[in-house]
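Note that this complex is displayed minus one protein chain, with the remaining chains in position.
Labels run A, B and C following the written order; every chain starts at residue 1.
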Amino acid sequence: MWGKGILNGMRITMRNMLRGPITVRYPYERVTLPERARWAVEVVRDESGAHKCTACMTCVRACPDHILDLQFTTAEDKSKHIDYLRYEMGACMMCGLCVEACPFDALKMGQDYELAKLTRDELTVDLLVDVAAAAPARAKKASEVPAGGTDDSRGGGTDG
Amino acid sequence: MTEPHFTVTESGLMTPEGMYIPGEPPKGIRRIPKGVDRLGTEHLIVNMGPQHPSTHGVLHLIVELDGEEVVTVEVSIGFLHRGIEKLAESRRFDHLGTLMDRGDYVSVIHGEQAVALAVEKLMEIEVPAKAAWIRTLTAELTRLASHLVWFGTFGLDTGAMGQFLYAMRDREVLLDILEEISGQRMMFNYVRPGGVVADLPTGIESRILSFCDTFEVYLEEHDALLGGNEIFQARVKGIGVVSKETALAFGLTGANLRASGLGFDVRRDRPYDAYPELEFDIPIGTIGDSWDRYTVRMEEMRQSLRMIRQLVGGMPGGPFTAKVPKVLRPPAGEVYASVESSRGETGIHLFTDGGTTPYRMHYRAASLFTCQLFEEILPGHLFADACMLLGSFDIMLGEVDR
Amino acid sequence: MRPDVTAVDRALTSFGSKYSVCDAQVGIIVACDQSDALPILQALRDSELDFAMLLDLFGRDVDGKIEITYHLRSYSRDQELYVRCHLDHDGDLHSVWTVYPSALMPERETAELYGLTLSDHPNPKRLLTTDGVPPLLRKSVPIRTVEEVRSR
Partner (left out) sequence: MSPELASLLRILAAVGLMLMNGVILIYMLRRVLGRLHQRLGPVHVGPQGLLQTPMDVLKLLTKEDITPTNVDKALYFIAPAAVFTPSLMAYAAIPFSPTWMVTDLDTGLLYTLVVMSLVSMGLLMAGWASANKWSLIGGMRSVGQHIAYEIPLLLSVLPVVMYVGTLNLSSIVEAQSGTWLGILPQWFITNPLFWPAFIIFIVSALIKVNQTPFDMSEAESELVAGFATEYSSMKFGLFFLSEFSNSFIVSALAVTLFFGGWTLPFVPDEVLAPIAPVVFMLKVYVGIFVLMWIRGTLPRVRMDHLMQFAWKILIPAVLTWILVFGFIIKLFDLGRPVG
């Protein structure tokens, strides 16, 4: 009979109405992100706040969009000093390729999803500013020195 | 009928001087005559898009209307052109997936899969069974998610808002599952040459199966709500008939081709990954009208569900990726790999010169070919039907413009 | 998948030495002049091989030439074939839309992105970019470099 489908459709919408809303009221309720969720790039830090970056430039080369920018100076004793590790969040597509590429696990994909900023400038983040590069992890492993060996005080050691 | 005179814009014609040479106007089926019929009434030319609710993105149709009947259509695209093919020439092979994500941004895994298959073919990498099965599983989940977008927007095109929201409700669950597997909701970047990035997370199988159970009920509800509705049936049956010949001539692939009665499916006829080991049917339409396209896609969703159950049940063990070098350097050569994406055959034509980046990557976008068909198929329909036809073909503008 | 080379030869007998067939890595490739592409494609479509669909059309900038590839598929025989021709830079791309209407937009795109002129096409306008954009897919047109990105 013509009209049966219409009535059936009305029945279905009413049934859905009785199922109740499924809305997550975002600012008041939050969903937990899965473990693998990829958001903005962050620098991994241990308890003492030390980072593991050795300024090897792997991540900079790996980034498809060339949004990571790392500048470092090499001292006479071959130790590296990171001027800055700049990250342009506004152009980042959060593909995670830099994190995958990093041989020292110095980077990770953060879980903070509230990345909106008021100005464009805020979207360019300095992940590391004016710090000494960590001694390469290989060397650390060999000598079994605990992580966080940023004892070199040349750069003042203030992290961004 | 008086002889139509042509409106030819002078800029943009591809002649040596970069502009139109006066003389005989170009002839053919693609033209915009200013129609004048016997009553002396004028035709109305409306610009449908690039900002229009039912163009599903930034498609621009220049539609000439006689009353409410479409007389001619000119498809104008390029509002989303990002030069993916050019950018690919500067990307490493394992990074091509990030570009393909942005191509067809609703059925993402399929693009990544196509690139991965092409590179694997060139480098003769044997993909472990588990990797192939995971890829197939995510591909089918993505197909469901993509078809749900099509279903919802198709309902929206007919003016039924409920269908869209119900479809999005189910898609949310799918996206959550895919986020748990890959780390992001839409731009997964999960499939790589040689396998996948990470193993399936623990406990995802039960989540997928419970989704399958609920979605089975919801899918039948969707079908009853929209497809069972007599108003909807009256609007799609016999509308937008694409004969098999037209479909072939215009290069239609995927569900649109199958709706026209030609049962070619890349998954079955050019099997890749785990598809040879799966049991599934390929729905085929009869006359190729909107109703056939609707039923074919709905049935495809049921088949996807069936495949997902098989994939979860028979997931083999082993490594999730083959041993591949850190920097891929395929030998010089040329290869074509294609997958069945939600919109048709997504093909990657890869030329390499032995370097770390492709020499040329051509992305065969199914939607581009579907898009051309509008100029052929829309005229003669009412304007309201034209809007629905756009929905029934399921084009993705990210893929059209690339 | 791959058609018989002799079958292709049989379908194209009337063209004499205007074409050559080779069995390449990707499939059977018929090489010909671009101006002969239209009749050759027509012959292939109407032959017993029944290449009913032009699956794809794309170009490539290689060795100072623009290489145009027509990717054909026959559903009745489940076979694929490539027809390939070379054009000079700024050459003239003859449209094959009368045989395969699916070539309409890919031809426009190819002509635009390789800086070719398009003849016999009903609507030879630009498709993707606006006036003044260089032919992007040519190797001589660089995309933005790392320096450009950084100086933003």
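In this section, contacts are C-beta pairs under 8 Å (C-beta built on N, C-alpha and C of every residue); 3 or more make two chains touch, one makes a residue touch a chain.
Note that the structure is predicted; figures quoted are calculated from it, not measured.
Looking at the complete complex, one finds that the omitted chain is in touch with A, B.
Among the residues A:I6, A:A101 or A:L123, only A:I6 touches the chain that is left out of the figure. Residue B:D385 is the one among B:E120, B:D265, B:D385 or B:D401 that touches the chain not shown. Of the residues in subunit B, those that touch the hidden partner chain are 44, 46, 52-54, 65, 68, 155-163, 165-166, 169, 225-226, 229, 231-232, 234-235, 382-385, 387.
Annotation for subunit A: contacts to the undisplayed chain at residues 6, 9-10, 12-14, 16-17, 19-23, 25.
Please note the rule applied: only the chains that are shown with their structure count from here on.
Averaging Cα coordinates per chain places subunit A and subunit C 43 Å apart.
Per the touch definition, subunit C reaches subunit B in the complex via residues 24-27, 52-56, 58, 60-62, 69, 71, 75, 78, 90, 97, 100-102, 104-106, 108, 111-113, 116-118, 121-131, 136-137, 143. Residues of subunit B touching subunit C in their complex: 9, 11-16, 18, 26-31, 74-75, 77-78, 81, 83, 85-87, 89-90, 248-251, 253, 262, 264, 269, 333-336, 345, 347, 349, 351, 359-360, 362, 364, 368-369, 371-372, 376, 401.
Looking at the complex, you find that subunit A touches subunit B at residues 2-6, 8-9, 12-13, 15-16, 22, 33-38, 62, 64, 93-97, 100, 109.
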